[in-house]
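Complex shown without one protein chain; remaining protein chains in place.
So, subunit A:
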């Protein structure tokens, strides 16, 4: 199977631009990145379908050899519809996030945030064996009952 070079270069560009965007913090940039990647994947199906030819299925039986492969086209259509739906949801989500926080940044993992705060306060987690019990941390836990192991809430 010989592949179409133009398509492949386009796919390469779409993926190369999409990946850095997905790694961004802002949800709207992620959205654009996902769209680029999604379109790259859709074009990949066209590459997979092989040589372009006559319109499939409609043609006379003797044209069968010169028809394009219809199956990947059906799959691409499905994939496009799915991407559309999910994109709409992501847009709604980023709007909701903007409503709540006045930005649409993807926020930190809770665990990461807690550990980062402990690090900022230069404090060990409550399970750290500090004998004197240390200071009651701002999570509101009572230092006296910080007994059980591995408990850094």
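Rule of thumb we're sticking to: contacts are C-beta pairs under 8 Å (C-beta built on N, C-alpha and C of every residue); 3 or more make two chains touch, one makes a residue touch a chain; residues count from 1.
Quick note on the criterion: contacts and distances are computed from a predicted model.
**Student:** Quick one: the chain not pictured, UniProt calls it what, "Nitrile hydratase subunit beta", "ABC transporter permease", "Na+/H+ antiporter subunit D" or "Phenylacetate-coenzyme A ligase"?
**Tutor:** Hidden chain, UniProt protein name: "Na+/H+ antiporter subunit D".
**Student:** Could I get the residues of subunit A that touch the absent chain, sorted low to high?
**Tutor:** Within subunit A, the residues that touch the unshown chain are 1, 22, 27, 30, 34, 37-38, 41, 44-45, 47-49, 71-72, 75, 78-79, 82, 85-86, 89-90, 93, 96-97, 100-101, 106-107, 109-111, 113-114, 127, 138-142, 145, 148-153.
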